[in-house]
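Removed from the display is one protein chain of the complex; every other protein chain stays in position.
To keep things simple, chains are lettered A and B as they appear, and every chain counts its residues starting from 1.
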Amino acid sequence: MSTQTNLLATTRRSSTIDDVPTIPTRVLKGIILLLCCTVVIVPFIGVISTSIASQAHVTESGGFVLWPDSLNWASYRAIFNGGVVQRALLVSFVITLGGTLVSLAGSTMLAYALSRPGSFGQRPILMIVLFSILFSPGLIPNYLVVKEFGLLDSLLALVLPTAINGFNVIVLRSFFMSIPASVIDSARVDGAGDFRIFWSIVLPLSRAVLAVIGLFYAVGYWNAFFNAMLYISDTAKWPLQLVLRTYVINNTELSSGDLGGASADQLPPQESIQMAILVISLVPILIVYPFLQRHFTKGMLTGAVKG
Amino acid sequence: MLIDQARATDSGPPGTPTAERSAPPAGGQQLSWWARARRDKVLLLMAIPGLALMLAFHYLPLLGNLIAFQEYLPFVPFGRSAWVGLDNFSVIFNGDAEFLNALKNTLLITLVQVIFVFPAPIALALLLNSLLSERIKRVVQSVLYLPHFLSWVIVIAIFQQILGGSGLINNTLRARGIDTIDFLGNPDSFIALLTSQVIWKDSGWGTILFLAALTQIDQGLYEAARVDGASRLRQLWHITVPGIRGLIILLLILRLGDSLTVGFEQIILQQNLVGRPASEVLDTYVYNNGVLAGQWGVSAAVGLVKGLFGVALVIGANKVAHIFGEAGVYQKA
Partner (left out) sequence: MISRRRLLGGSLAAAAGIGGLSGCATVTRSTDIAALNKPVGLPTYRRFDGPKPDLPRSHPLMPDCFYRFPAQPVRVTEGRPGDGSDVSGTVPTSNPIPPTADRNPYWQELNRRVGSPLELTITSAAGSDYTNKFATSVAGDTLGDLFNVDGKFSYLPQFLEARAQDLTEYLSGDAILEYPFLANLSTDSWRGCVFSGGIRAVPIQRGVMSSNLLLARQDLLDQVGVELGSPTVDELNKVAKAVTDGKKNRWAFAVPPAAALSAMLGLPNGWEVRDGRLVHSRELPEHKEMLAISTKMQADGLIHPDGVAKNNQKVWFTQGSAVMTQDTYSSIQSFYRRATVKTFAIGLPVVRDSAGKVGRFLLGSPNNSIAAMRPSSPERTKMLLRVLNWMAAPFGTEEYLFRKFGLPERHYNLKGTDPVLTEAGSSEVCLGEFPIQYLSDGGYPVYFPGHPEAVDVAYSHLRTILPTAILQPTYGLYSPTDSTKGKVADKDFDSLTKEIQLGRSDLSDWDKAVANWRKSGGDAIRHEYEEALAIKGNK
């Protein structure tokens, strides 16, 4: 299978050589992409700069520094001081990894069951999945259900309620459905059962969408704080985002303002902390992303269909 | 042997959703339901874990939305709250001018976003896909997906630092004695502002699903097209776009189901700047008039109405998709 993929990639590259786009097209594309990247990168440089700028510089430039005049790690030191954030990082890793596995397993199996034409009960189940996107339960009923299941203060409360996302299931299903019937039929002729077909044919052929949906779930778990805020009282079990949230309070306009907080200024400037938090929570995503990205930026799979 | 997308490009009879073409498993529809259930027992077993989680953690609490018909107070158990009929729905149906304005703004924003925001990641994905260098493609893509990870609080703070009344641009203008420009507080350009923020934040991230779909196009089709001397533009139009059309339509239908929801957090954070008349949308209206007053029933009621509206739109849009020979979200019964 992998050799086939490689073969295909090579043929593609070689065959495109005699089909190079015109120079003006390439220049135009270059300009567009450069523009897009600049618009994104400049604020990000600002984010990093602000996180390491000195208090005076942050204040003088009105809260947002485009380029730091000095290196000041006070924000990072303040955040990692006390070991709370380190522990939360570990919790977040566990939830993200475990949660993504649970989600992918449940979602792909459900999506596959819904992708076989004419299978029993498909339509009602599909409607259940679809309507779950359109109706969302309220805060309090969610809490009571989690409480009744005895999941308060358990990490499972951060995984199970959000494990199956209807949107993701429907997207997975549509990808599974685009796998040619002939591939599946020929496997069936060879005597493979439904699960076998799912495991050794459908999943390997769907690496791209698995990478994407896996990323959707992983990012969802990584960024989630709301359920943890509601369900987890023991702060030792708080995920990173919830802990980091307590570092930035007085700056959000949604907050009511006066809850004391006078001495929060013993921390480095709020703006720096806010940006440092962002950097800290982005780093793991930046590390993981390239490994997943490989799977969805490269034409790879349909070579298997040939012949 | 060609795949689905290929059929869509050639002469497949219109009116037949592509996905339905896969032959049903041996036996077909004539079997009794029990026989079909037995035949598909493995599939059903596979569906159970996901389905059970969804029923337990989504549909069970959804029963709590019955408080839409109650005057619910958190310190009174569900069963003991007073039933108030449709009182909670009055916030929607009383025809209040402010509500109608919020509804108008919501639909307008949805329309503009469907036209400008929805296609942005598709265009970007196609552009990336057309790059010859795998390296550049990956680097560009991994730069553009970054803003997705910024919260709205920060995105808006960044916009204010640059475009605000004392932001970089206006401070420069003022220092040179030029009139400043009100980018963020101008009610007339508010929708344009919202739209550009969403495009900036989520277009790069949105490409990944389309890129994944592009990987599934049989590269053999391109080779065949090149042999026939088709230009790159023709290849784009006749192979690439049809290859992801099913996904585009699927996502569009789901987006329409969400028509009454437009970035609550994004808007409420900027409501001070442009004022309520220009920025009030359904969700902020409910927040300002129901949630703020501690009326849990009202939020539930609005949620129900929005859900029903979404169902109607999804079913309608799906029908339209079928008319045009697309698979949509689900197939004809």
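Convention: a contact is a pair of C-beta atoms (placed from the backbone, for glycine too) under 8 Å apart; a residue touches a chain by one contact, two chains touch by 3 or more.
Everything numeric here is computed off the predicted structure, so don't read it as measured data.
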{"item": "Identified contact with the non-displayed chain, of A:Leu66, A:Leu101 or A:Leu144", "value": "A:Leu144"}
{"item": "Residues belonging to chain A that touch the chain removed from view", "value": "55-56, 59-60, 62-63, 78-79, 81-84, 139-140, 143-144, 147, 152, 226, 229-230, 233-236, 238, 242-243, 245-250, 252-256, 258-267, 269, 271"}
{"item": "In chain B, positions touching the absent partner", "value": "71, 73-77, 80-82, 84, 87, 160, 164-166, 170-171, 174-175, 177, 180, 184-185, 187, 271-273, 275-277, 288-289, 292-296"}
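Here is the rule we go by: only the chains that are shown with their structure count from here on.
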{"item": "Distance between chain centroids, defined by C-alpha means - chain A, chain B (Å)", "value": "16"}
{"item": "Chain A partner contacts - residues on chain B that touch it in the complex", "value": "1-5, 19-26, 28-29, 33, 36-37, 39-40, 42-44, 46-47, 49-51, 53-65, 67, 74, 124, 127-128, 130-132, 134, 136-138, 140-147, 149-150, 153-154, 157-158, 161-162, 166, 168, 200, 204, 208-209, 211-220, 222-223, 226, 232, 246-247, 250-251, 254, 257-258, 268-269, 272, 296, 299-300, 303-304, 306-307, 310-311, 314, 327, 329-331, 333"}
{"item": "Touch list for chain A against partner chain B, complex", "value": "8, 11-12, 15-16, 19-21, 29, 32-33, 36-37, 39-41, 43-44, 46-47, 62-64, 66, 105-107, 109-110, 112-114, 116-121, 123, 125-138, 140-142, 144-146, 149, 160-164, 166-167, 169-171, 174-175, 177-182, 184-185, 188, 193-195, 198, 208-209, 211-212, 215, 219, 223, 251-254, 274, 278, 281-282, 285, 289-290, 293-303, 305-307"}
